[in-house]
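Excluded from the complex is one protein chain; the other protein chains are retained at their positions.
Read from first to last, the chains carry the letters A, B, C and D; within each, the first residue is number 1.
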Amino acid sequence: MTQTQSVAVRATELDQAIDLEFKREQRLKARDLGLAILTPIVLLALWELAAAVGVLDARLFSPPSAIAERGAEMLADGSLAVHIWATVGRLAAGFIAGSILGVFAGLVMGVVRPIRAALSPTFTALYALPKIAILPLLLLIFGLTETPKILAVAISVFFVVQINTLAGIMQIDARILEAARAYKATGPRLFLNVLLPAAAPAIMTGLRVAAGMSVIVVTAVEFVASNNGLGYLIWNSWQLFQPATMFVGLIVVSVIGALVTGLIILLERVLLPWRHSNSPKKKEMKK
Amino acid sequence: MTQTQSVAVRATELDQAIDLEFKREQRLKARDLGLAILTPIVLLALWELAAAVGVLDARLFSPPSAIAERGAEMLADGSLAVHIWATVGRLAAGFIAGSILGVFAGLVMGVVRPIRAALSPTFTALYALPKIAILPLLLLIFGLTETPKILAVAISVFFVVQINTLAGIMQIDARILEAARAYKATGPRLFLNVLLPAAAPAIMTGLRVAAGMSVIVVTAVEFVASNNGLGYLIWNSWQLFQPATMFVGLIVVSVIGALVTGLIILLERVLLPWRHSNSPKKKEMKK
Amino acid sequence: MTDTPRQGTGDDAFVVRHLSKVFGGSGQVHALSDINLNLKKGSFTCIVGPSGCGKSTLLRILGDLETATSGEVQINFEQTRVPRSAFVFQEHGVFPWFNVLENVTFGQKMASVSKKERVSEARNWIAEVGLTGFEDAFPHQLSGGMRQRIAIARAFATGSPSLLMDEPLGALDAQTRILMQEQLVRLWEVERKTVVLVTHSIEEALLLGDQIVVMSARPGRVKQIIDVPFGRPRSVEMEASPEFAHMKQDIWESLRDEVQASMSFK
Amino acid sequence: MTDTPRQGTGDDAFVVRHLSKVFGGSGQVHALSDINLNLKKGSFTCIVGPSGCGKSTLLRILGDLETATSGEVQINFEQTRVPRSAFVFQEHGVFPWFNVLENVTFGQKMASVSKKERVSEARNWIAEVGLTGFEDAFPHQLSGGMRQRIAIARAFATGSPSLLMDEPLGALDAQTRILMQEQLVRLWEVERKTVVLVTHSIEEALLLGDQIVVMSARPGRVKQIIDVPFGRPRSVEMEASPEFAHMKQDIWESLRDEVQASMSFK
Partner (left out) sequence: TSEAPATSSDALQTVNVGHVQLAIFSPLYVADAKGYFEDEGIELKLEAIKSGQDAVPLAASGKLDVVVAGFSAGLFSAVETGLDVKVVGSMGVSAGDEEEPPSALIASKKLVDDGTISDVSDLEGRTVAVAGGAGGTGAFYVGMALEEAGLSITDVELVTLGNPDMPTALANGSIDAAFASAPFWNMPVEDGTAVSLWTTPAGTSGTGVIYGGDFASSDLAQKFFTALARGAQDLQGDDRYTDEHLGMIGAATGQTAEQVGAVPLYRWLTDLAPLPEQLAAMERMWMELGAIVYTDPIPEADYVDATFAQNS
């Protein structure tokens, strides 16, 4: 075997090895996706089966087929949409108000030491206050309007976001602040160009936690004091013994929760491109 | 002025400057502590005043003095203790069960790719499911025992901790894993010496978020289905129109929430000494 | 061992008199002790000294980022809209959320320079440090060496009359470092700013500086001020000359005791 | 330019034949291409090459932490309970949650060495690298240089017959680095392990190695293998000799093209 031939053989070997590796990776990815889709399907199928053979009481645990049918019905007659919009409206209003105020409060507390010292411990205690427990008080103050419901959501979101924003500011690398000072960044410029982007990852984490929590709170509030919204739907259908309707409500709520969380993750990718630039770009540059 | 004299003068100047700086720092710390204590006092005083002059309806918003009196009464006759222990018991049982399972699930999902692929998306959707909405279902399955209440807490905690643990494992620095592999760490040894400590900070963050959430969930559960506990106390005293008692419940709950959070922070300091060794030690070494 | 204080002249960019710095109100860390220095306008000064002797602290005080505990610092530049000193930090000085172009324009943006002007200025300096084509890249997408070049470009682009650099080339590998040293001298020769550069490398100090300030272990004092006799332009080849080896040996011996004093090393 | 493959002998600790490595299944990064190497037992080999040329990758393949895409690697050590190769990583190789003692004993702990035995062994090596008194300190409480010394102590304490070091002194300042280089040679002369050390510093490679492997820019190939003619023990003073300067210049020129090829630098 000549030298050139052996080089050629080795090149082919290498190509084959690369090819195998590539195919393996593709196979694994396909398997992952398959598994991700399979799990809920299997769970629903098990549920259906259990209800069919009587392991689960089908009158109480409506089988998925019945839930799907009921869901389709409610979609068709528009009643589901009404509840969804009511809930989403409260969620959006409360979430936006709470997070804007939370970011603002966190930033101010991060920058002004006396304010931080004065408010931080009190806010930590208030954070643990159960929101549905204070709902009656909010109702007393604001009456039976949308305000107390939105406010309950906003308060929950506020504390989570404020605590995370403050932590974000406090954790800014001293060297980053020093660089900003060296280049004479002050006032609103310091705020916009340095403090806000530096705290942004922590703020985003706060928003993600707050998203899950706000869905739970809005449902609880609608449970207690509302005549529309998914929380009301769940509670009322249970009171009226309409389990299929209740399950429709439960499923829609958890889908909304997942969507809101997904939205925040998406927002993070758009707003913080420097944390998510894809590696291809990196590799390309390294070339 | 001779050289020695001027050196002596400069040394005194330096000492004075150091002393001033030290005093300033002490003063600032004292001010911070004062502000931290002042805020709740001022808030309570304002509340008392508002109730006294009639800005707040004292019959609905019992003034702090009345709440304190009622609290002392309930402490004396032991009724508060009963509720506190009931809530703390559920909280502890649910929190411990949920976090152990959550850490375990997160670690397994972090290590075994197919399991992660299969469960991760489903768990994310289940996380947003409002826990009080599924309480009736738990009651259906487990009857009117402590189990469904503890379970509701455990489930809430489970998902938060699992998601954080998984994230912790996924974020372990590849270089750390490589070092572990280079020194042939495998099986339980890898697990205990590397994976668990590496994921520990993320687990702790999860526990902290879960702590706040578990207090909210246990109260909500006791609201809906219980004959004791602080949630029941709050709900029942409102139903019976005993606002002072309700405020006692609210305040105790938020204090418990703050304490649990504090406990987790303490636990973190004890369990993760490498993240919190104080700077004095560092300075001493640098000498 | 300390230099006797000289009177500052109008030619001096920085005049430091009896400067001391103690960190932590309770007097725990005595970082700098009775420092006296005169740095001429347009001069290139290198500071060497063992780790922890206060080199960065001194640089920060010169750049007005830290206040002296006692003593006096005069900075003789006229006040313009750009900061009097531009910094290159030891590490982490670039903003991870800004891309290369935004990082390089940062100093001028804070000085309210118009966007058009600062972008064109920045592009020049990006080209000078060899980052053309990477304007839109974020720092984390670049190697440590490239990140440090962003910081250098930013310092030059800001247009300050003085440049304070804290181990600007420390993060680079040896080969890249030499290329960057040559680059740095070239840039300085064009602009003749007053430069103070902290380094751990004696070769680097000899290659770049007009004078070398050797500091003692903590509390940092000025142990020696050495005028570098080599003419400019200098190049790496100079390192092979016996005079270079000799000076290097001298400084190394002066430092060796200090390094050993500063570390618990048998 | 590539060495013609030689047959491996029983004296060779590592024999590498036609080794290639491609990262990312779709063939994006061709890191190593047709590497051939024979490393004798008890030899000290230094690898130099431009950033990104695959030095770390090669070391990882030698240490069985990475598999070759094609080609063949023989590792000729008998299998004992301790790993055949102990690593010192470029960065972040020490465990932040273990204190110095626990970090240094880690390798032996994983090899099921009894606690008493491994602690006494570890204390020896902690003393050797000058960290006595810091046994209970956590890595974050120490300077970068001290952390790197933990990693070195761990590698020696593990008792493996070979030592793979990836820029072990890269994080140190120049002065400490020289002290550590001398220390490293001293340690190696006592134990005579097979050492492969990656470095960016040509001086370091000349000071430490029996042979120097010069690699080309990516895809990494062996460009040159240089035998170092200096006898041992060597010391820093050697750097002043004209032969040293000459060899350094040679290697530097061989590398210069490669470095420039590997970076977008005008």
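Just so it is clear, a residue touches a chain if its C-beta (ideal position, glycine included) is under 8 Å from a C-beta of that chain, and two chains touch if they have at least 3 such contacts.
Because the structure is a prediction, the values reported are computed rather than measured.
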item	value
Residue among B:L140, B:L259 or B:L272 touching the omitted chain	B:L140
Selected from A:Y232, A:F247 or A:W274 as touching the chain missing from the view	A:Y232
Residue of B:A51, B:M109, B:A180 or B:A225 in touch with the missing chain, whole complex considered	B:A225
Contacting the left-out chain in the complete assembly, out of A:L43, A:A72, A:L144 or A:M170	A:L144
Contact set of chain B toward the excluded chain (per top definition)	57, 59-60, 136, 139-140, 143-145, 224-227, 232, 235-236, 238-242
Residues of chain A (touch criterion as defined above) contacting the omitted chain	60, 136, 139-140, 143-144, 223-227, 232, 236-242
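Methods note: only the chains that are shown with their structure count from here on.
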item	value
Mutual neighbours - chains that touch chain A and chain D alike	B, C
Inter-centroid spacing, chain B versus chain A (mean Cα positions, whole Å)	20
Rounded Å distance, chain B centre to chain C centre (Cα mean)	46
For chain B, residues contacting two or more additional chains	286
Two or more partner chains touched - positions in chain C	52, 134, 143
Residue numbers on chain D that touch chain B, as the complex places them	60, 63, 65, 83, 85-87, 89, 91-99, 106-107, 109-111, 134, 137-143, 154, 158
Sites on chain A touched by chain B in the complex	28, 31-33, 35-36, 38-40, 43, 57, 60-61, 113-114, 117-122, 124-134, 136-137, 140, 209, 212-213, 215-216, 219-220, 223, 231, 234-235, 238, 249-250, 253-258, 260-261
Chain D-touching residues of chain B, taken from the complex the two chains share	173, 175-176, 178-179, 181-186, 189, 193-194, 197-198, 200, 272-275, 277, 281-282, 285-286
